[in-house]
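Provided herewith is a single structure, encoded as structure tokens, for subsequent inquiry.
With one protein chain held back, the other chains of the complex are shown just where they sit.
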Amino acid sequence: MSELTQKTYWKSLNELAQNKEYEKFVEREFPENATELSDGFSRKGFLRVMGASIALAGFAACRRPVQKILPYSKQPEDIVPGIPLFYASAMPFQGNLTGLVVENHEGRPTKVEGNDLHPASGGNTNAYHQASILEMYDPDRSKYPVRNGAKSSTADFHSFVADYFADTNKRVAFISEANSSPTYNGLKEEALNRFDNAEWVTYEPFGEDNSIEGNNIAFGRRVRTHYNFTNADIIVSLDDDFLAPTHPNNVEYAKQVTSRRKVTSQQDTMNRIYSVENGFTITGSYADHRMRVKASEMADFANALAATLSSRISGLNSFSSVNNKFTGSEFITVLADDLASNSGRSAVSLGFDYAPEVHAVVAAINSALDNYGTAINLLQVPHFDNQNNKTAFANLVSSISDGNFDAVVMIGANPALTAPADLNFTQALSGADEVFHLSTYNDETAKTASWHVARSHYLEAWGDGYSFGGARAVIQPQIQPLHDSLSEIEFLGAITNAGKVSGYDMVRETFSSFYSRNFENRWLDILHDGIDVTNGFSTVNRSARNVSPAPSTAINEIEVVIKPDNSVYDGRFANLGWLQELPDPITKITWDNVALLSPATAESLGIGTEDYLGKAKQPVLNIAVNGTPIKLAAWVQPGHADDSITVHTGYGREGIGRVADVSSESSQLFDPETTSGGVNVYPIRTSSSMLFAQAGVSVTGEKYSIACVQDHHSLEGRDMYRQATLAKYKEKADYASFESIHKYAVPGMKEAAELGEDQPISLFNEQTAVEGEPQWGMAIDLNACFGCGVCIIACQSENNIPVIGKREVERGRELHWIRNDRYYMGDKENPQAVHQPVPCMHCELAPCEQVCPVAATTHSDDGMNQMTYNRCIGTRYCANNCPFKVRRFNFFNYPKEYLTSGEDPDIIQMAMNPEVTVRFRGVMEKCTYCVQRVNREKISAKIETGSPKPADGTVQTACQQACPADAIYFGDLTDENSEVTKMKRNERNYLMLEELNVRPRTSYIAKLTNPNPALVKETNEEYAH
Amino acid sequence: MAQIFPKWTNQVPRLILVGLIVTVNVVILGVWYFFSPEYTDVGYAPEQPVPYSHQIHVDKLGLDCQYCHTSVWDSKQANIPPTQTCMNCHNQIKTDSEKLAPIRESWETGKAVEWVRVHNLADYAYFNHAAHVNVGVGCESCHGRIDKMEVVYQAEPLSMSWCLDCHREPEKYLRPVEEVTTMGYEVEDQLTIGAELVRKNNVSPPQYCQGCHY
Partner (left out) sequence: MSKYEYIPEPALVKGNHDFASITKLVTDVNLRPTPRNWYLAMLPANALLGLLLVSIGYLIWEGTGVWGLNNPVGWGWAIINFVWWVGIGHAGTLISAILFLFRQDWRTAINRFAEAMTIFAVMCAGVFPAIHVGRIWVIYWVFPVPNQMAMWPNFNSPLLWDVFAVSTYFTVSLLFWYVGLVPDLATLRDKATDKIRKVAYGLFALGWTGSSRAWWNYEKAYMILAGLATPLVLSVHTIVSFDFAVSMIPGWHTTIFPPYFVAGAIFSGFAMVLTLMIVARKIYGMKDIMTDDHMEKMNIIIMVTGSMVGFAYMMEFFIAWYSGVEYEKAIFMLRATGPYAWAYWIMMFCNVISPQVFWFKKLRRSVGFTFFISIVVNIGMWFERFVITVTSLSTDYLPSSWDYYSPTAWDVLTYVGTFGLFFTMFLLFLRFLPMIAIAEVKLVMPQGDPHNYDDETQEYHPHVEEVPQPKAVKA
């Protein structure tokens, strides 16, 4: 007992923190939340003892555990213990910054939110941003530099590079991941000047290189294509999943696209989205029209589109001769008409990884439609290398292996895993005598390096950079580095200036160079706002030269398409449990990658597609690309292009950490039998097949079990999800009401009318709104939601929801408080996929409350369905009786597994939100409408105004705040003018399972689609996958 | 036929019955009294690293609570003062007192003084000082006559039912906000004044679970 409680948190942190910096920091900033956490400890400890022996319980309760309070010695000015502080920062991804605001509790960052001043964020985030907080606290992160496999220190590293790079004739190869930091690129110039025989390549496994090269062909300039979908009435995505977090600018794009689909009255208009793709992407599921086209035929499709347009608009004559399977198809003709009639107000986009020539064609189309300057901008990006990085990288690697370089310096990238297989990158490195590598994890590349240096997380170190659209911002650290690590600029600085320079000084210096006068104040503003200038890049006005049709790459047999994964991307997020357990937006699979293929293709391979509930195992496919085989479980994906198989990267990593590893130690969370980091598909990704390749596919006898959180994919004709076309809406505004769907009134309504009540009659006591209290409610706009799943991660981060591991998910025990249901509707081969986020409905007549024997779940005065963990005895009756099945049960002591496994559990505990209880084994939990935020605002409102009703918008739930589509509205229903009340007044507003008369406080705004009348086919009969 | 049992055994059933009733009641009352925070927690007065006397500082020297516990009006926590605060005076007064050694040490090393927590609310209960003092719940109401305490001890049970006593009938305990830190505050017509304050500050203490548990 006392051993558990007296172990105060910062002491044990001390044990792990070697470096002086850190010790000082710990003492200065941490003590106060020693109370918080030792508290957390005592709770868990206390309960564990009780769990161990019932007999003991009574007495254990009598003697209180002794707790220490550790006040500051010298209290920092701005910190008031118990009040969180918010600082601006920004997260780099593929070198593009997204502005963030970070919540700190007594100097401990616990949550990231979007920065609404920053254009790339607009106040929202995506799953990667949300999960980055976990990355910093990841106990498996690289903690110190490693010299030839032996533990070393940054000090040693500095002294080493000081004399190693003293000789400026060293032949140095720099391999850097994309980085937009002006400071960093300044250092890059320095490096190239300093070392005469140096070469620099920017390497990103899924970068925008091809689109840049495409623009180079079309415009003769290496420029970036930046869309402004707000000005686009017609959006055509050629397999460009710009709504997915894998796109470096998805938050801004999501805001733009959804802003044009916010319909509040019958007069409003919507944009129209066409999607042409082989797999089912998020963008595809949000599109009004979706066409299935093999990736290898995308070039043909683009040519055909250009050809069809050439007869309608000028500037595409070079395509008039094109004739392939797509020319003259209904879809393409209609599409061409639509585009031609909307020239200047449309945008055609193409997935990054398609060949430069295809990008050129698309550029030509957009140029001919003169969308540039309105819906699309060409940006002059200063830090682009003036070379084709893909080819440059290949050449560099071969010349490294030829021994033309003494030293290879890699900053951030992990080529040993991600480089095209045919380059044999790892062997190539043996050509150099020193290999320096900076990375967050001790990863595949780090293991080959002679000097691995731990990389500081962006929340730990100073930095700067530009957003995708050119907004310049500073990356402000929230906390001293937890480990003995360096940031990119510190690392590169050490090599170039051969001396230790603080990141802060470098960044400050860079920014001071932007300002001639009164920089001081400006600097403070920049740090405070988290944004410097929004237009850091100049736009280029050019029209495309005469582009010739892209060479056809069509593959007649089965093609395999390699895409970055929605959860773990290229593998860099593979060790983040939150993302591993985040269900894929379309397949709803967790913890694994699979081979996606269409029902027809599955049929032809002899794989059953019958619908089942339960844990049936998946057949394993053998996919061989010119000789190299990989084995991957098959997954039938309705809407997938035939004769095409999509696989995702980033899985199947080894030796990274407990979460990512294919083989892990046995525990609740990581069970050797079922835990799997999936399969590594990079072996079949070669220079010639970066996106797709012809594949030999055979069914092996093996089976493999997949943890999927949704077993049934059809609505069974039920009315949980309601939608109509914009046209239908205009003629019948309340198309989504219960009556217009069922043709009869809500049961109990007639009787209520007789009694003069406006709610259906009920057996139970009506919940009466308490005078003076706010009444909380939520509305979810299904027309905005595109199913990315950031709400799930935001909720997980805010509410201390543990990761439970693949085995438990497989057993159907997912713990997420908000889930995102995905249903397939319509045609079996090419269905529509719809998304529906489902949190707790906070019913006014909650069925769960009636049945709890110990009154652990009850109703609050402000109209919330409360879950009182410490009263719960875990009969699970409430969960059974919940028609929406949103209640979650702690079948095991998940928090213990999650928070105390690994060598230094205290680190991961720092990621916990001190405002939220860590739930113990055997208790029920569920969405609380973020009651901790609600109560915080209610109390401050009470103190300031005397009324417990916060102003509208001051309380935001975590899911609402994160959502880039602003699909979630939350607020006080007693306030006539609150956003949520307005939405609930909208005629599209409907209640799920309204006939049960449980009166949910969470309602839905029915979906609208905007199909092209020329393509509308009535295909709304149900279909079960 | 020989008797198996002596005559007195005829009484046994009655005795058992009576005995049962007695023991059951004793057990229930025992648990009721001895297992309650009232018994287990009240009076808990651990030894502190520094024998700081509230009696001297508050009663004799007349320091206000807020001189040290500064964040009580704004934060959920009424902070234990930083060493700084002690040094404000003690770099002049009693600069060489043995008892103050830990304070001086903390001041020099920057290491925190490890005070032992006295008022420890039950697990899973969230308490917010600001919310209470701003509507006129006196320090005294929960912490007792601190000004009379040589060593700080827990004066109230801090049990859920104890909290509810006030949340159900605030008028019995509320005082004008200016009087919050007053020790030994007394008025004869508390109920009327209290009711007045409840109206004035629009006090509606939550009696639903998630007012405190979330």
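The first chain written gets the first letter, and so on, giving A and B; residue counts start at 1 in each chain.
Keep this in mind: contacts are C-beta pairs under 8 Å (C-beta built on N, C-alpha and C of every residue); 3 or more make two chains touch, one makes a residue touch a chain.
Since we're looking at a predicted model, the values are computed, not measured.
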- Omitted chain touches shown chains A, B
- Message: In the whole complex, not just what's shown, which of A:879, A:951 or A:1015 touches the removed chain?
- Response: A:879
- Task: Please pick, from A:151, A:718 or A:985, the residue that touches the omitted chain in the full complex.
- Result: A:718
- Query: Given the full complex, what residues of subunit B touch the hidden partner chain?
  - Reply: 1, 4-5, 9-10, 13, 32, 36-38, 157, 159-162, 164
- Query: For subunit A, which residues reach the chain that was dropped from this view?
  - Reply: 50-52, 54, 57, 612-615, 668, 710-718, 720, 808, 811-814, 819, 821-823, 836, 838, 847, 850-855, 871-877, 879-881, 883-885, 888-893, 920-924, 993, 996, 998
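Everything that follows uses one rule, which is that only the chains that are shown with their structure count from here on.
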- Item | Chain centre separation in whole Å, for subunit B relative to subunit A (CA means) | 46
- Note on the structure: Contacts from subunit B onto subunit A in the complex sit at residues 31, 34-35, 40-41, 44, 46, 71, 74-77, 79-84, 106-107, 109-117, 120, 123-124, 126, 128, 130-131, 134-135, 201-202, 204, 206-211, 213-214
- What does subunit A use to touch subunit B in their complex? 24, 27-28, 31-32, 35, 39, 42-43, 46, 58, 61-64, 66-75, 80-83, 770, 772-773, 858-861, 864, 866, 868-871, 915-917, 928, 931-932, 935, 939, 942-943, 946-948
